[in-house]
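Excluded from the complex is one protein chain; the other protein chains are retained at their positions.
For subunit A:
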Amino acid sequence: MLRGMAHDHHDHDHAHALLPPDPALRVRALETLLSRKGLIDPAALDEIIDTYQNRIGPKNGAQVVARAWADPEFRAALLADATPVVADLGFFGRQGEHIVAVENTEEVHNMVVCTLCSCYPWPLLGIPPAWYKSDAYRARAVREPRAVLADFGVTLPEGVKLRVWDSTAEVRYLVIPRRPAGTEGMSVDDLARLVTRDSMIGTGLAREPGA
């Protein structure tokens, strides 16, 4: 009875309808409930939030890409079996247990989506951006990837084949963007600054030096 009275606009068959409808209050109610029962530790929550805010993000992936550009042996090992190679750099864990690196070339451009939810290589790129989780990206990336790229201001050269990786299993994909011209002799750290998050998802290109 309480369900129907309190939250008429929600689905009554689901337990969540018993919580306050406002999402911020809903989170707080559940957090309070779980911590009063000793099931979650607020200090652990702060630690998780801080991890993805400050420690795990696209800078990790950019280091991998920059090394692949600079070191042919590293690149070959990465393309052959990326999981142990990135784990050696300390990038392993939740939502990145099985990594495959796919390289953009003159002939092929790669782009990653998860049409069923929001699978994303967390240890390399952190938490996915809002657009990656949006209905529009999930719906359109497989059917009209070139129109999607246009929304990002990217046009592929004529003759380039587009491969969209719909990451429907536990394998996570890292796009190795093309190395920009005029970057010969640059250090790995300087190269890494050219590697944008979107270029590692395939909705962007690496920055030109000086741009």
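The definition used in the following text is that a residue touches a chain if its C-beta (ideal position, glycine included) is under 8 Å from a C-beta of that chain, and two chains touch if they have at least 3 such contacts; residues count from 1.
What we mean here is this: contacts and distances are computed from a predicted model.
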| query | UniProt names the one chain left off this complex as which of "Nitrile hydratase subunit beta", "Leucine/isoleucine/valine transporter permease subunit", "Cell division protein FtsI (Penicillin-binding protein 3)" or "Radical SAM protein"? | reply | "Nitrile hydratase subunit beta"
| note | Considering the complete complex, of A:63, A:104 or A:167, the missing chain is touched by A:167
| Residue among A:59, A:138, A:178 or A:193 touching the omitted chain | A:138
| request: Provide the residue numbers of subunit A that touch the chain removed from this figure. | output: 2, 10-11, 13-16, 18-19, 23-24, 26-31, 33-34, 36-41, 43-49, 51-53, 56-57, 92-98, 113, 115-118, 123, 126-127, 129-131, 133-148, 151-153, 161-171, 196-198, 203
